[in-house]
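I'd like to ask you about the structure that follows.
Of the protein chains in this complex, all but one are displayed in their positions.
Then we have subunit A:
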Amino acid sequence: MTFSGALTLTDLNDFIGPSQTCIKPVEQTNFISGAEKDAGAAATEIRVDSSGSYYEVSADGLSSLRNNSSSGTKLEQAEVNLNDCLACSGCITSAESVLITLQSHIEVLKVLESNPSSEFCDSRKTPVISIAPQSLASLAASLSDSSSTHLRVSPRQVLRRLRRFCKDVLGFAYVFDTTFARHLALREHVTEFVERQEKHRNKNSMGDGHETADRCLPMLASACPGWICYAEKAHSEMLPFIAQTKSPQQIMGTLVKNWMGSKWGKLPHEIYHVSVMPCYDKKLEASRSDFYNEVYSTRDVDCVITTGELELILREKGWDLSKSISGELDMPSVSLVPDPNNVSEDTLPELINHPGSSSGSYLQEIISHVVKTSEMPLVLSVRQMRNSDYEEYILRTEAVDNTGQVIFKGAKCYGFRNLQNVVRKVGKEKGVHVGTGATGRLGDVATSRRIKRGAGSNDAKERPYDYVEVMACPGGCVNGGGQLKAPSTIIKDTDDEGYTRSWSDAGVEIQNARWGSKEWTRKVEEVYWEESSPSEGTNGALGWAPVETRCTGPVVNVPDELIKRVLLEANDVARNLFRTQYRAIENEVVGLAVKW
């Protein structure tokens, strides 16, 4: 069994949990032997031997003796692969708890070890690894001593050190970060938002197309695979609202396998592309059929490993990431005149900083666009809702006391609980049925009434959302399930007064270890923003830039030439390159007739 060592379910709070209704493991093919028994007389037992293998043996010891083998028939172990998970309606997301055999660090090492080293060997694949900035921040935070400022390690240093490790030790040919892909994702995201806005504006003149036009806004973020899986399985009514822009990981996949491949003279299946992500569900994302190239039988991202799994590899290979390497502090050396016939680390800008959130800055990018394209000056106000994971961002025309006309209303919404409220809110505003469809008449009654009530209110306060940055993890991607866990020194074992479970004798257990990782998440967030220079106005600890700088537009300087070149040279149309699709997964009736 190849359970990745980093796969654990501890310390989860408000993450989307695995389901009980995963029926996959109990499926067992029954081979009926020649000597048929009466249907009711199936007298066999399942035994487990010391190695954990399952054997089917006859219940009366005799027949197993006659069988020549006293050990009985070895049963096939039920395996769950990611495709099963994607197809099954049982779990909301199961990436953390299923046997992930094809998406583990062991698989990566296996492929790399069997990859011929000679460039001239036909079967050699070009190994490429793309690392998410949140993963770099997590590793950097684990190396930084918070009590001392000299001992801080930046994500850029970590990237340089990992590049050395991945090339020298593991044999990767190229080591990228995913921020350039994210840059493209953000651009595409804005383009899609504008398209949807258009459609939404024109909806009244569209007649028949009215209903689809009404499903344009709010646009919901599409980068979080946990959210996508949940929506597909539990809230299919939300799917039309979810942006079809691919996530940075999948855009990187397209870039590596198509654009870069064409530069390197490699076909998609001649490249082995690994990505390092803060999130287990990214494994599920990479496994989606939409990102599978049937012509070359290959995925855009062949294997996804988490930050924790990368750390395991480092540990297994005995590489000390805390040791600095030469040149790790040099500024990036993106060639001014890149060789048009080649792509390498020097071609792509390194660690592009996108001000906004540490979960990809999607909302901020849309806000910047709205501000930039507005004919009137706009004022942004931010309102924290119930907690810091749920905030509303409202753009108004300039007027005293925030009384200007509302031009845009967006929100960032992280964590399962807040996600519920956004789903409810959007469902109510749009009059779409919320939920699993198990409700029948009841759901209709409730919905029709919601519409009735919603019809009267045209207050500016009640303006529906235009955009929501949805992420399934509380705290967003820096707190992804695949990130390094908080070092034990940060998690408290005792309560504030230093007492340990004084009631345990009376059968009472006081729990105090909840959210021990909050401090830690804050630190990763801080490190994440370390790359941004103060003049850029990003305040990592707060997560968002101050209002003034937010409205002045993006500060990222990515050569437009490069993007043009990518778009021009990639031999596909932009829609396919950067967009994807979603489908509802029907909730099957649970087979067990629960009677209690």
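Heads up, the rule we're going with is that a contact is a pair of C-beta atoms (placed from the backbone, for glycine too) under 8 Å apart; a residue touches a chain by one contact, two chains touch by 3 or more; residues count from 1.
As a working rule, contacts and distances are computed from a predicted model.
Enquirer: UniProt names the one chain left off this complex as which of "Ubiquinone biosynthesis O-methyltransferase, mitochondrial", "3-methyl-2-oxobutanoate dehydrogenase (2-methylpropanoyl-transferring)", "Probable cytosolic iron-sulfur protein assembly protein 1" or "Cyclin-L1-1"?
Expert: Choosing among "Ubiquinone biosynthesis O-methyltransferase, mitochondrial", "3-methyl-2-oxobutanoate dehydrogenase (2-methylpropanoyl-transferring)", "Probable cytosolic iron-sulfur protein assembly protein 1" or "Cyclin-L1-1", the correct UniProt name is "Probable cytosolic iron-sulfur protein assembly protein 1".
Enquirer: Considering the complete complex, identify which of A:199, A:424 or A:565 is in touch with the unshown chain.
Expert: Looking across A:199, A:424 or A:565, the contact with the absent chain belongs to A:424.
Enquirer: Check the options A:416, A:465 or A:529 and report the residue that touches the missing chain.
Expert: Missing-chain contact among the listed residues: A:416.
Enquirer: If the hidden chain were put back, which residues of subunit A would touch it?
Expert: 12-14, 17, 19-21, 92, 234, 386-387, 416-418, 420-421, 424, 428, 434-436, 438-443, 445-446, 449, 453, 503, 506-511, 514-515, 590, 594
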